[in-house]
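A single protein chain has been omitted from the complex, and every remaining protein chain is retained in its original position.
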Amino acid sequence: MDTQSYMPVPPGIGMEENFFSLDDILLSHERLPCRLQTTFPRLGFLEKSSDTQDIPEGTKMEMPLWLAKGLYEQKRRVLTVELPKVYREGWRTVFGADPNVVDLHKMGPYYYGLGSQMLHFDSPENPEVAQTILQTFIGRFRRIMDSSQNAYDSDTSALVERLDCLERALFRAGQSGLNAFQRWEKGHAHLTASNLVINYRKRKLADMNS
Amino acid sequence: MDPSEVEFLAEKEMVQIIPNFSLDKVYLIGGDLGPFNPGLPVQVPVWLALNLKQRQKCRIVPPEWMDVQKLEEIREQERREETFTPIPSPYYMELTKLLLNHAADNIPKADEIRTLVKDIWDTRIAKLRLSIDSFISHQEAHAKLDNLTLMEINTTRSFLLDSLNSMYKLRSNTQPGSAAEKTMDY
């Protein structure tokens, strides 16, 4: 069966997250450099570098996105969040020159997702960040489309390796549409074993061998 | 949609056959069929035509457009024009495959027709890709899909929709206040 019966909750993409999406949960686990603007009493044990009881105001620490988002308030000074390098001006220039040369998996792998999420935090650079990720997407789109449409039976792993998560999902969507058509064209549209069943069997074999 | 489902829809198209048996009119929910008389042409749905053909009960008359000269014209026009040209059958790809696979002996120059249809398909798909790309790079908001067939749309549907959706979301980012207003913190 080509159609998978298991359809996971898709990620929200952009500024909204989907509550149940595994992708979004992992995305919101990405760590951001933060500076605290208030003291957090009794949580000192979370900071390995200090042995005080509190985390004092002014501490620089990395926080997962979900926590920074939860604590951040526009009106009150609780913490400031620094833009990760890949969204700062230096990299923005690189993306502006040629978005195709960048290994977004290494820089991400949630380049678009995290970039969009950064817009939740006030920063004068936000408009440029939003523009850059949009232009990067547009600039890389052609290559993703072309390779996903020519990939039948050919090795695309080198290209896919450099794609961010969102791009990979697009690549797979393009490929499955094309593969389904080509299978039909070649007349291979017969009944097949479920992929899930096959993968289970592979795993069972692997377990037996190890 | 799976391509086999698109093919299934194509099997409802009518085609002319010349039966070699006789049978009174058959009344079915989907419409009446027949009557069938040896040597007398009659219109039937493709699924029935193929079934009868497989049992050597009829000869299939290829649709008018399934002709080398006509297809060459279409191919040239398709290559010349930037937009999608009107195609004589909304199921040209499916019907070509079905009829050529099961009734090639009833279709003159079957191999040439196969190649021509494939050329037309390839030209149109290349065009489709080109227009998707320019659609994305110009950040268009809507597109006309005139003259595209179901099978053509179907091969690119999920890719196109996911791409447009992503672009829409990333574009909303650049317009603060639109989507940014009400978001939940988890």
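Each chain gets a letter, A and B, in the order it is written, and its residues are counted from 1.
Simple rule for what comes next: a residue touches a chain if its C-beta (ideal position, glycine included) is under 8 Å from a C-beta of that chain, and two chains touch if they have at least 3 such contacts.
Just so it is clear, contacts and distances are computed from a predicted model.
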item	value
Per UniProt record, name of the chain withheld from view ["D-2-hydroxyglutarate dehydrogenase, mitochondrial", "Sof1-like protein domain-containing protein", "DNA-directed RNA polymerases I and III subunit RPAC2" or "DNA replication complex GINS protein PSF1"]	"DNA replication complex GINS protein PSF1"
Residues in chain A touching the chain absent from view	1, 3-9, 19-23, 25-26, 29, 38-43, 46, 64, 66-67, 70-71, 78, 187, 189-201, 203-204
Chain B residues that touch the omitted chain in the full complex	2, 4-5, 7-8, 185-186
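Assume only the chains that are shown with their structure count from here on.
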item	value
Chain centre separation in whole Å, for chain B relative to chain A (CA means)	36
Complex contacts: residues of chain A adjacent to chain B	2-3, 12-17, 19, 28, 66, 69-70, 112, 115-116, 119-120, 126-127, 130-131, 133-134, 137-138, 141-142, 145-146, 148-149, 166, 169-170, 173-174, 176-178, 180-181, 183-185, 187, 189
Complex contact set, residues of chain B against chain A	2-4, 7, 97, 101, 129, 132-133, 136-137, 139, 151, 154-159, 162-163, 165-167, 169-174, 176, 179-180, 183-186
